[in-house]
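Have a look at this one.
Here the complex is missing a single protein chain, while all its other protein chains stay put.
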Amino acid sequence: MNASARANKWLTAVTWRRLLRDRPIVPLMGLLAILVLVIELADPGIVSPEWTGVIVRASVPLAILAGCQTLTMLTGGIDLSVAAIGSMAGFVTATLVHSPGGVAEGIIVALAAAALAGLLTGIGVGVFRVHPLIMTLGMSFVVLGLSNVWQLQMVQTGAGVPDSLRWIGSSTLAQVVPYNLLVFIPLTLLILLGLRRTGYGRLLYAIGDNPVAARLSGTRAWQVLIVLYVISAVMAAIAGLLISGLTNTASVSLVDTSLLPAVAAAVIGGTSILGGRGGFGGTIVGALILTVLTALLTVLGLPEPTRQVVFGSIIVVVAAAYTRVTSES
Amino acid sequence: MSAVTAPVGAPPANPARTVMSWAQRSSWAIGLVGLLAILLVFTKIIQPSYGVAGIQGLGISILPLGFAAVAQAVVVIAGGIDLSIGSMMALTSVIAATLMDGQSAEFGLAVVAGVLVLGLVLGAINGALVVVTRVPDIVVTLAMSFVWAGFALLVRAAPGGAASPWLMNLVIGPFGNPWIPKAAIVLVIVVAVIWIPIARSRMGLSLYAVGSNQLAAFRSGVPIGRTKIVAYALTGLFAAVGGLALTASTSIGTPVPGPYTLESVAAVVLGGVSLAGGRGGVFGPVVAVMVLQIIQNDMTFLSFDPNFALVAQGVILIGVLILGSVLESRRARR
Partner (left out) sequence: MTATATGLLLEATDVSKIYGAVVALKAASLAVRPGEVHALMGANGAGKSTLVKILTGAVHPDSGRIAVRGRERTVHSPGEARRGGLVSVYQEPSLIPDLDIRANLRLTDTPLEPFRHWLTQLGIENLDLSSMARRLPLATLRIVDLARALAIEPDVLMLDEMTAALPANLTQRVLEAVASHRGGDRSIIFISHRLIEIASVCDRATVLREGETVGVVDVTPGSEERIIELMLGQIAGEMPAVAGRTAAHRASVTTPRISVRGLASGTKLQDVSFELHPGEVLGVVALEGQGQDELFDILAGSQRPSSGELLVDGSAASFRHPADAIRAGLVYVAADRAEALLMQRSVRENIALPFTTRVRRWGLIDLRAERETVDAAVSRLQIDARAGNEVRRLSGGNQQKVTIARWVAGGVRTMLCFDPTRGIDIRTKQQIYLLLRDLAEAGAAVLLYTSELKEVQLVCDRAIVIFGGRVVEEISGTDADEATLLRAAYHLRSDAAMPEAVAAETVAAETVAPRASDAANGPGAEAAPPEQADPETSR
């Protein structure tokens, strides 16, 4: 038979597998391009620089939250406290808007509170070996409860999302380039560089891939994990501030709806929840894909419920595909 | 050849030992019941007017979360986890409320049966996806929580519908003695009727076996995949009961998932079920739910901000796990 043709076919299949396994970002970009194409076909003329700006602006906070999941998932963990912490950050900043220190004081208090929550989470996960899922869940109860208490205390003082947050969270340059990129681009560079070029980044992968090997090589995982959950909490707070600015709202449950999409973006982006595999580049594309997909479903007149069903299905399919290509050998 | 110094043989069997070992195994649940009793007494002291109304309120308020905790316990015992319980409850709840609205009692009964079967199917789908795709259960069930919640919103975009009156009567009010809430009786009976026969059967053993040591279970001839699917299906079933309880206690169906998924995980952990699988039971989590609810009530009575209850819940959850971890490492060192 035509052996060469068969070999060829086999070759391409293998090439695709390799591609998805080693450089998932390439097929993901392809998927993103297809989605953009589809949305343009569904509603000709929709794709424009302005539209792109809107998509990017919406993706930025999601990508940051997904970054929290990516970093923690690399070590085999997860961070479910990002929603509570992010909401808390936006909320605290809004309530402190009339304080003597103004917006700056609000942001500093918010970030410090987030870092403290992250520190406690990190101690629980790193020192006491509490499962990250449970630890971050418990921490989110604590943060949410305290936010509620704070809410009752502060409700009299008058509150509002500060103008500066609204500006950075929702304004765009020339109707196209969202200003939240001013926060996002440096943060992204820091994370990408941190994962690829620093000793700390290496250790995140090492702990997730094989905790025993990491330990035998001299890694003290608790140090790495405490720092990790502080980083994650601070990132969550930054995302919360941006969301608060974008939506011009501050509530204790503001970020809740973004929690599961954030996990989804990380998974779609090729980060394994089992640890040791993935990166932030894929996660950003994952967040863009989810945002474009949302837009597409809106254009198609398929509102929220369908979006959820489609999101869920996509996660399962994509995760199954990753599992297939990475489990061989 | 090699000298093995480990003691061989085992202590002789005797009934006292058997009771002891049962007590040892159930020590966590027994402790929880003790804690529950202490809390009730404490509540009576700080709030002398606490009585029938309080108990009835407690009964009705724990019902949905009680079933959610049982649902989570089943799958965690089998070594999995299900983050879609809240969504399955929402879906089954809206379906029940929508179908029952304005229909006869008989039709309502059929709806209940249908919803229970639906729960089994939803759970089985979760389980089949976990087994077939080999994607970690957290990811699969997280994703499915979107799917089921989406379907719930498709069924009914806003809270509404109605529960059959008999269904509401089933859970609301006292059972004979005004101190005994019907809801508690329903919770215990439903869980007992479904769970005890299963736990006693070979299937129950298989659930524990798969959660305890999958390789040993496989070698003992337990069909791993099938057992996992059954575990998820049972979780779906209990989630459906929870959905019905939600409809019965609120008289409507709400398409937006409540906080039940994550709170069920908390209740399971507090209820003495090991997240590593294979250890624990379904009644511990139910008692844990009661304990958490009473703590919340007490904080109100003590005129704490009710939101501290949430903080307390988080702190208790973390505290229990840290305590467990410290005890474990001390045992390992010895």
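So that you can tell them apart, the chains are marked A and B in the order they are listed, and the count of residues begins at 1 in each.
The definition used in the following text is that a contact is a pair of C-beta atoms (placed from the backbone, for glycine too) under 8 Å apart; a residue touches a chain by one contact, two chains touch by 3 or more.
In this text, all values refer to a predicted model and were calculated from it rather than measured experimentally.
Considering the entire complex, the omitted chain makes contact with A, B. Across A:24, A:53, A:76 or A:305, the residue that sits in touch with the chain not pictured is A:76. From the set A:45, A:100 or A:218, the residue in touch with the chain omitted from the display is A:218, counting the whole complex.
In the complete complex, the residue from B:158, B:196, B:256 or B:276 that touches the missing chain is B:276.
Taking the whole complex into account, subunit A touches the unshown chain at residues 22, 76, 131, 133, 193, 197-200, 202-203, 205-206, 209-210, 212-220, 223, 273-277, 326, 329.
By the touch rule set out above, subunit B reaches the unshown chain at residues 1-14, 17-18, 21-22, 25, 79-81, 130-131, 134, 136-138, 202, 205-206, 208-209, 211-225, 228, 275-279.
Methods note: only the chains that are shown with their structure count from here on.
Each chain gets a centre from the mean of its Cα atoms; for subunit A and subunit B, those two points are 30 Å apart. Chain contact summary for the complex, subunit B toward subunit A: residues 81, 129, 133-136, 138-140, 142-154, 157, 262, 265-266, 269, 275, 305, 307-315, 317-318, 321-322, 325-326. Against subunit B, the residues of subunit A that register as touching in their complex are 78, 80, 124, 128-131, 133-135, 137-146, 148-149, 152, 260, 263-264, 267, 273-274, 304-316, 319-320, 323, 327.
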